[in-house]
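With one protein chain held back, the other chains of the complex are shown just where they sit.
A and B are the chain letters, set down in written order, and residue numbers restart from 1 in every chain.
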Amino acid sequence: MRPESDRLGVLTDHHCHGLVTTDLERDGFEALMNEAPGASPLGTSLFDSMLGLAIRRHCAPLLDLEPLAPADAYLARRRELGATEVNRRFLTASGIGTFLVDTGLDGPGGTALTTPAELAGLADGDAYEVVRLERVVEEVLREETADVPGAVEDRLRTSGAIAAKSIAAYRVGLDLPAEKPGPDALVAALRDADPQRVAERAVSGWLAHTALELGLPLQIHTGYGDPDLDLLAADPLHLTPFLRGTQDLGVPVLMLHTYPFHRHAAYLAQVFDHAFMDLGLAVHNTGALSAGPIRETLELVPFGSLLFSTDAYGLAEHYLLGALLFRRGFARMVDDLLADGDLGEDDAAHLAGMVARDNAARVYGL
Amino acid sequence: MRPESDRLGVLTDHHCHGLVTTDLERDGFEALMNEAPGASPLGTSLFDSMLGLAIRRHCAPLLDLEPLAPADAYLARRRELGATEVNRRFLTASGIGTFLVDTGLDGPGGTALTTPAELAGLADGDAYEVVRLERVVEEVLREETADVPGAVEDRLRTSGAIAAKSIAAYRVGLDLPAEKPGPDALVAALRDADPQRVAERAVSGWLAHTALELGLPLQIHTGYGDPDLDLLAADPLHLTPFLRGTQDLGVPVLMLHTYPFHRHAAYLAQVFDHAFMDLGLAVHNTGALSAGPIRETLELVPFGSLLFSTDAYGLAEHYLLGALLFRRGFARMVDDLLADGDLGEDDAAHLAGMVARDNAARVYGL
Partner (left out) sequence: MRPESDRLGVLTDHHCHGLVTTDLERDGFEALMNEAPGASPLGTSLFDSMLGLAIRRHCAPLLDLEPLAPADAYLARRRELGATEVNRRFLTASGIGTFLVDTGLDGPGGTALTTPAELAGLADGDAYEVVRLERVVEEVLREETADVPGAVEDRLRTSGAIAAKSIAAYRVGLDLPAEKPGPDALVAALRDADPQRVAERAVSGWLAHTALELGLPLQIHTGYGDPDLDLLAADPLHLTPFLRGTQDLGVPVLMLHTYPFHRHAAYLAQVFDHAFMDLGLAVHNTGALSAGPIRETLELVPFGSLLFSTDAYGLAEHYLLGALLFRRGFARMVDDLLADGDLGEDDAAHLAGMVARDNAARVYGL
């Protein structure tokens, strides 16, 4: 199931999650579709959205249904085939060859999601682990270790992860300190911290600086997310002092999602050497309209600073749609530019390769 | 005067105002056109705008003139026909069947505008009243009632209004308290309040919470408005704590206008069950370019959470253009999606019906 025009080829998904391995009823499926907790008693089905249309249009044929099959027929067929077969079909069709998997988020109700190795197996590709910083410090705190900072650093050093992930946006907002918090401030903040949910600015800042000092590329949630978020505090522009303070380290900082602040992130990715961005999560959620944000992003971001990701979580549809719609939006923009003489075929191939794979290979040293 | 393609049919305008019933000279007309107080001594005519072009293009033929007739000819013909005839022609042509009228705003210089019943009569439709919260509390304060909160609640309970309207954005910004202010905080704030213009956060918060507790859907001004506004404080994202604090009540909160923060509102309308939005005021002001904001809005908002409104005020042109341009922008987007196979004719009819009428019927219990 390739889109009409594809210029990207095999993709590296630099930020994603595992999949649910059980079969889902309509409620369970809708709860995983987008960032709403589920269908609203005041509203209508979440299928009445650009994402819902995209699932019915692009995913149904992969389950041997007509395009735009009704939601109930789609979900019945999905259960009939079983989660493993469905996951395999969508991952194979996505054309993603490499997965960087954030393993710090469990499935619904604390259930297990597919591991990076299982994901790679389903797609016949490669997978790497991204370690979630907040999860590490919370585990260490719950173990009542004497030297919490030392233990966190040890785990990051030996985790085998290819990158670190920060969800500071959900905990304290993105106004992270430009300088690494000193030992006193850190100890005081750790003393106040809830080991179930660390939400101290000094801890979030220390984690982010520490990851970079250890040479781990730092993925940071910005923009669009679930209702736990204060979206204004997740505007990537709040990272400006942090980016200014960390640019001399020369370790990449990757702003995830970024929508609806993708133009803000594109600005940062232009003016800071070590700042990179993606549109994950936003692409599949905006469905057939995702070409708009893709185009807006490319106004300012250097092609060398944009990465592909799906931010898929739970549903394999996210992988298929994230890839397919990004291919479509990117190809349409390139086709328009070619038609106007604004770039040549060689340029198109060069720039597409950067965005699809080469930037990720360079940034993460794959 | 229907646009080239209409998929919406009869519309419910869930937020609008009455019309001026006197004939207008050019100054008076320009003062009512958009959110500027009038033409600028440093600038040029307000007809030199997308709204001005839209009036000359779409409204002139309804007054028996050629499309794009000059502004002076247009205004002369408007006076010749007289306000009542002009109002009747535009309202009939708008295809609006139901009006929810905010009666809390007078005409220029304190003059009377058409009542909801008069509006309904001009359009041969139905009308309901929306009660403006600030006006109620200011009236009660001016009467020096002993129990102000009790009197406000009584009036809201017996007002017969179908919804309440808050202009907190103009008075204190949208950072309303997540919890209903307690009696002490309320009494203190009411003691400080100017009965001509209440601008206390505790009062605005108490009014908004009270309306919801009484089961009244709450319309809130957000985004675009006149120069009294601090537009940054009118970003609907400031409502996040209020929405989080009121979601369990299950009573709708309707974010009005939302432009240029329509993507922010669409996010809230996706993740909060009881949050809804419109693009009123922005559609007619952006004229032929309104298709852009409509498309951006639909990226994330569930079709079940978007309503139609004009926010028409004073000039019947606002009704005609708000309806016509929303029809046009919506139809063009749907036509594009159909052409690409991204939805089917059945989907188009279903989603259009929701936005045009069905969401309003469900939300307000019409």
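What we mean here is this: contacts are C-beta pairs under 8 Å (C-beta built on N, C-alpha and C of every residue); 3 or more make two chains touch, one makes a residue touch a chain.
Worth saying up front: this structure is predicted, and the values here are computed from it rather than measured.
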{"item": "Residue of A:Pro41, A:Gly109, A:Pro183 or A:Gly341 touching the missing chain in the full complex", "value": "A:Gly341"}
{"item": "Among A:Ala161, A:Ala312 or A:Leu351, the residue in touch with the chain that has been omitted", "value": "A:Leu351"}
{"item": "Residue ranges of chain B at the interface with the undisplayed chain", "value": "34-37, 40-46, 48-50, 53-54, 57, 67-68, 224, 226-227, 230-232, 259-260, 285-290, 292-293"}
{"item": "Absent-chain interface as seen on chain A, which is shown", "value": "235, 237-238, 240-241, 244, 250, 252, 263-264, 267, 270-274, 295-296, 298-305, 337, 340-344, 347, 350-351, 354, 362-363"}
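Everything below uses one rule, namely that only the chains that are shown with their structure count from here on.
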{"item": "Size of the rotation, in steps of 5 degrees, that lays the CA trace of chain A over chain B", "value": "120"}
{"item": "Between chain A and chain B, centroid-to-centroid distance (C-alpha), Å", "value": "36"}
